[in-house]
Each structure stands twice: as C-alpha cells, then as structure tokens.
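Yeah, one chain of the complex is gone here, protein chain that is, but the others are all in their spots.
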Amino acid sequence: MEVLKVQGLKVWFPVRKGLLDVLLGRQEFVRAVDGVSFNVSRGETFCLVGESGCGKTTTARAIMMLIDRGDVRGGKVLFKPREEVLSEIKKLQPSAIVDSGYVDVLATRGQANKLIRREIQLIFQDPFGSINPRMRVYDVVEEPLIIHGIGSREEREEAVAKALEAVKLSASDFMYRFPHQLSGGQRQRVAIARTLVLNPSLLLADEPVSMLDVSIRAEILQVLDELKKTRGMSVIFITHDIALARYICDRIGVMYLGKIVEIARADEIVENPKHPYTKALISAVPDVVPENRKVLRNVPIKGEVPSAVRIPVGCRFRPRCVAFDENPGIQEKCRKEEPGLLRVGEEHYSACWLN
Amino acid sequence: MPLDRRSLRIIAFRGLTLTFTLFVIVLLTSVIMGATGYDETVLKSLINEEIRAFRQELSRPGSPYTPEEREKLVREQEARLRQIYGLDKPWYERTVSYLPKLVTLDLYVTSDDVAGVLGLRRPLKVGEAIAVALPRTIIMITLAYALSALIAIPMGPYIAYKRGSLLDKGVIAYAAITNAFPVWWLAMLSIFFFGFYLNVAPTTYRPVIAHITSLSESLSSLDVASALSALIRIAYFSYVPIIVVTFSTLGSWLYSARAVAIRVVSEDYVAAARARGLSESTVVRRYVLRVIAGSVLTFIILGLAGSISGYIITESVFDWPGMGLLTYVSISVGDSQMVLAIVYVTTLVYVAARFLLEVLYVILDPRVKL
Partner (left out) sequence: MKAREEGIIISVARSLRGGLREVLSSNLGKAGVAILLFMIVMSAYSLYVLPSDFPEKWKYPTRPPWVFNPRNAQPQWVELFGAKVADTAIFSNLRADREGIVLSPDALLRLAPEAERALGVGRPVFIGYAMVFRTSYTLDNAAYPQDVISLFKVETSEKVNKSRIGVVVLMYITRPDNIVLKTAEERLTLATLDYVKIDQGAFASPYISHFKLNISEDEMRTLYYIAVFGKPVGKDFEPLQGEYQITLLLLFTGIDPREVQSLVRNGDIRISAEVRVFGTSYGLLGTDNYGRDLFQGILFGFPVALAVGFLVSLAIVAIGLTLGVVSGYFGGRVDEIIQRTVDIIANIPLLPLLILVGVAIQTRGYVGWPALAVIMFILVIFSWGGVAIISRSMALSIKSEPYVEAAKALGASSARIVFRHILPQLIPYAMAALVFGVPGAILAEAGLSVLGIDHGLPTWGRILADAQANRGIAYHMWWWVLPPGILLGLFSFAFVALGFTLETIVEPRLRRR
C-alpha cells in the first residue's frame, strides 16, 4: 500500500523577475522538476538517484512543502497519514483530502499543514548547516516538540533523551553540548534524532552521508536502517551514488534534468539497466576489485548537462545520448517526441524510445 | 566594453529609481516647509516688513493722502504682496508650484540676508547664488577632502601590511579621535589658536569674498600679478579651514582605506605574489591597489559629491561663505525657494554620482543584478 504518491510534479522557478520583465510580461523558468511521478510503499526505502542539479533535492523540498506554492506549477503530492492524523485533518480541512485516506499535501493550509509536517520529516545533506549553531543539542531535538506543542517539559525531556539514545548518542553526555563541540557524524545523528521525536511515518533523507567522512558513513546508514526496521517508516533516500542506493534501497528512480528516466527494483536496475543514462551512471561506478579500476573504462555519455532553463525538445537526454548516435533509425522520434515511462519488465519502467 | 540589453535595462531601471528618489526628497522638503507652517510664518513676517516700509513711505510729511486713503492703499499693497508670495493659496499649492520651476532653477532669492552672505544683492536667481557659493566650498571643503584622500589611499595597503603594529594602532586611535571630536569644534579651537592666540590667521573669514572676486576679475582681465596676490590672500584665508577639515576627515579615510586593503592583503593571491619574490611596492601596486580601486573609487566619488554641499556647521563657525553657510542662512531666514534649490542641486549631484557608480559597476561587473 502506498504511503506517498507523487503525480506529475512540476517545480519551475522564475528567472530574474525585474520590474521591466513583469511590465513586458516576459518570463523564463528554471524547470527544476518537470513532471515527476513515483510511489512509495509503507516500509519501503525508495531512492532518487541522479547527478547534482537533476532536481532530486527540489523534489524532496517540494514534498516537504519547502517550495513556494507559486513555484509548484503542476502535479500533486498525495500522502496517507496515520489514522488519527487523517481524522484530525478531516475536521480541519476536509477539502485537502482526496480519495480514501490520501491528503493532497500541497493543498493543506494552517493547522492541517502543520499536522502533515509531523508526519513527513527531512534529514539534510549538510550536518553543519542544518543545525542552528547557537542552540544546544537538547534545544535542537526538543524544537519539533515545542513547535507542535507536544508534551510537558518532563515528557519532552524524556522524548529527547529517547531520540538521542535511538541514534546511539548518550543523552547525558550530549544533551547540553553545542553543535561546534560535535563531530560531523554526531551532528548528523542529532539531526536524525530531531526528526525522530515526532515519530514520522515518512522520512526523506537528502544525501545524508555525502558530506561525512567515509569511515562514519556506514554508522549513519546503519542507524537509518535500524530505525526503518524498528519503526516501520518509509524512507525516500536521495543520493548521487547508485552503488550506495543499491545496497540500501528497495526501489530506485533515476532522475535526469527534472524527470525520472528509469524506475525499477534496486537489483534489477543495477543488473539490467535499460535507459542509456542509467547505463552511464552504472558504468561510472568504480569497480569493487581494485585491479580493475586501473582499466580506463569508457563511460557511455557525452557533453555536459544542459541548462534547466532551456530543456531540449523531444527526449531531454538526446544531446548526451550515445545510443542516439548509434541508432539513426529512431533519431527523428527522439528529436520530436519526449518518451514517457514505458514498462520494460516487472516493476521496471524506462523513458527511452529504444526500449 | 559593449553593453548588452540586460545591462542597459538595469542602468535604466536604476536611473528611474534615483530620479524618483530625487523627486521624493524635493517633494518631502517642500512638504515639510509647507505643512509645518514654517514657510508661511516666514513669508508673513517678510510681508509685514515690506508693509511697514510702505506705510512709512505713505505717511511721510507732505504726502497727499488722507488717513483713510492711506489705509486703503496699504490694504491693497498687502493683498498684492500676499498674492506675489503665494500666501493667498494653501501651502501645498504654493510649495508645489515651485517644483516645476526648480528643474531649470527658475526661482529667486527672497531674502536680503541670503544675498548678503554671498556678498551679492537682490534680485538674484537661485542658480546664480549657488554658482557663487559652490566654488567657495570647493576650494575649502572639497579640496581638504581630496587632500586627505590623496594622503590616505596610498597609505592604506601599507598600514594593512603592518596590521597590529604601533602604526596600525595609532591610525585606529587617530580615526577614533577624529571621528569623535566634531570638526566644527576643532574649527572653534583653530580660530582661537591660530587667529586670536598665535595671530597668524584671520579671526573672521567672511572677507575672503573680496579676494575671490578680485581673483576672478583679474583672471578675466589676464592680470597675472594681481591674480597671484589675490591667490595668496585667498590662501591666507583658507589654509586654516583646509588644515582643520583635512585633519578631521583624514582619520575616516585612513580607517576605510586600511579596512579595504586588509581584506585584499590577506587574500591568497597576494601571498602568492609575495612568495614569488615580487617587491612589496610591486605587490601593492599590481595586486592590492588594482583590486581595491573599485571600493576606493566609490569612496572618492561619493565623498566628493557629498562634499560640495559643504559643511554647514563648520562653515557657519568659520563664517565661510560657501554652500554650507548658504544652506544654513537660507533655512534660518526661511528663504524657501533657495532652500529647495539647494536641496535639489546637492541631492541631484549626489544621486548623479551614485548613478555614475552604478553604471560603472554594471560595465565592470556583468554579474550585477537588480
């Protein structure tokens, strides 16, 4: 059963809104997310993979309602909250509820919006920036509880201690420290604890380990995995590292220039990639066997990512596609028409005219 | 460097904003003069003065009028004056009616005191008044300003290098002191010290007018000898004010130049240049001065543009008949047309300087955004 359904999400940012542009009615957009759809099931870990600038973080921010509503130019984010939350929202804003138990997240306002925020939490990439340097660990972890008016002072203290223990930080040791007294890994664990106190049913993790030392990455991933298992949370894991994604995710969606180009079970996508972009991503992963790394492999991709302001007509991957050059037969189609996600196997979809 | 359409658009937009700013400031000034009743009080006393003179004229012995006729004439004269000065209209019509004429400076000085400060007589156009006062401020305030800039800018990087040294600390203390003690107070002391105590400078500075006039006359008649002697006398009158203003502004200049340079001096490429074995002076010239040129240019242009409005209090203390004193006297005697003209011209110059800078920014740095 899906806990989250993202349908045709579009996030376009206006470029340079000068007075004269407004007067002349001119407007250009950065199409950061340009029609993204995927589902996440309860208890599942779903990975969004892609190079930087492909829109994966923007997708997460849109789901988190951190994007100005005006910049969301289409699509829906449907979320199935817990029963008690759902019934609350039913009272507060019945119009936000669409078919049987799903809440249109982007349509929620005021209190309803706040309730939804308790259910969806986000872990940021940068453990140094995402914690206010002037707040103690205790204040940081307690803040969500204060915001949502949960518990008495004693109860909050207990909840904070519990959350810290859950991320394997000794509460008595760390509670009253300042962020600058912590290591990167400890900070990221504090950030995770901050999301846990609210006991969310969906957790978004935006490259949570990419800024950490390699040696402590495993630790954090382990914490995340354990939490997922013990609490039954769904996780959306965002990473540029498809190898990492394979090991921690159930399913993977590969994003390119604002769109998902391939989506499948993790093993399937790595072992049997269909989209030329996915193939390129996988062949760029260094080999596990050190000797093989010395062989310079040919990564099947060319050129640079085009600007998200001027997305190529037709298939957006076309200018970089090696398969496009090799298959003169489909070139006409690639130039004119944008491929949708086509079923290429069991739970396996790819957006390429070659399939 | 060619300007693309986007840059032109940014420049045009800034131009519009600054013009709007200028307009609002002039409007605001006229509203303050009108709405507070300041303008009206002053005009009324002006009319009363003229009526008194008129009445005296009529009641001189041997005048052909009966007392009734005299009263009638006085009343008529009063009504005419009220119309001339615009007192028959509400203040907003009166003050706003100045605004269109302001653009071409088609206004007149209404007070004899204002004309007197400049050593001129009425009728006098506001433009002429400013044209007379401006050079006097330039040879005093602006000159002093330029002087301290000239001293401070080359010293900035040098002080920045010696950060933490006695020189550096001394400069900071000097800047703090000259920032704290008002320049007009130093002016008072200097009049006492140089004028009354040492007796090597004038104790009153208004007479400089005569020498400036004789300088411009002898220049136009190409009389070099008398021009030179006038120049020497002007120098005698202006050296104390120039020293005082330079002394006072130098602190801020040194501090700013130092602050700007410190940022650059601690950059890696400067360290790299020194590591390459380039001499200190080359490093300063090629890597430091060139980089800080932009900030320095901003300081200089805005400083000079600001200086032409004069130092109101300092000029008043010295009784130096420049823009500052003109501003002060115009305001205190309530010559609203002159006040508006001064606010308009000084703000225009300042705003124009800012516009010039912004154009330079856009040309030099294509990344500038609105």
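A and B label the chains in the order they appear, each numbered from 1.
Here, a residue touches a chain if its C-beta (ideal position, glycine included) is under 8 Å from a C-beta of that chain, and two chains touch if they have at least 3 such contacts.
Since the structure is predicted, the reported quantities are computational estimates derived from the model, not experimental observations.
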item	value
Option from B:110, B:142, B:214 or B:347 whose C-beta touches the chain left out	B:347
Per the touch definition above, residue among A:118, A:228, A:246 or A:318 touching the missing chain	A:118
For chain B, residues in touch with the removed chain	17-18, 20-22, 24-25, 28-29, 32-33, 36-38, 41-42, 169, 172-173, 175-177, 179-182, 184-185, 188-189, 191-192, 196-197, 203, 309, 312-313, 316-317, 327-328, 331-332, 334, 339, 342-343, 346-347, 350-351, 354
Residue ranges of chain A at the interface with the undisplayed chain	61, 64-66, 113-114, 117-118, 121-122, 124-126, 129-134, 143-144, 146-148, 191, 194, 198
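We adopt the following convention: only the chains that are shown with their structure count from here on.
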item	value
Interchain centroid distance [CA atoms averaged], chain A/chain B, Å	60
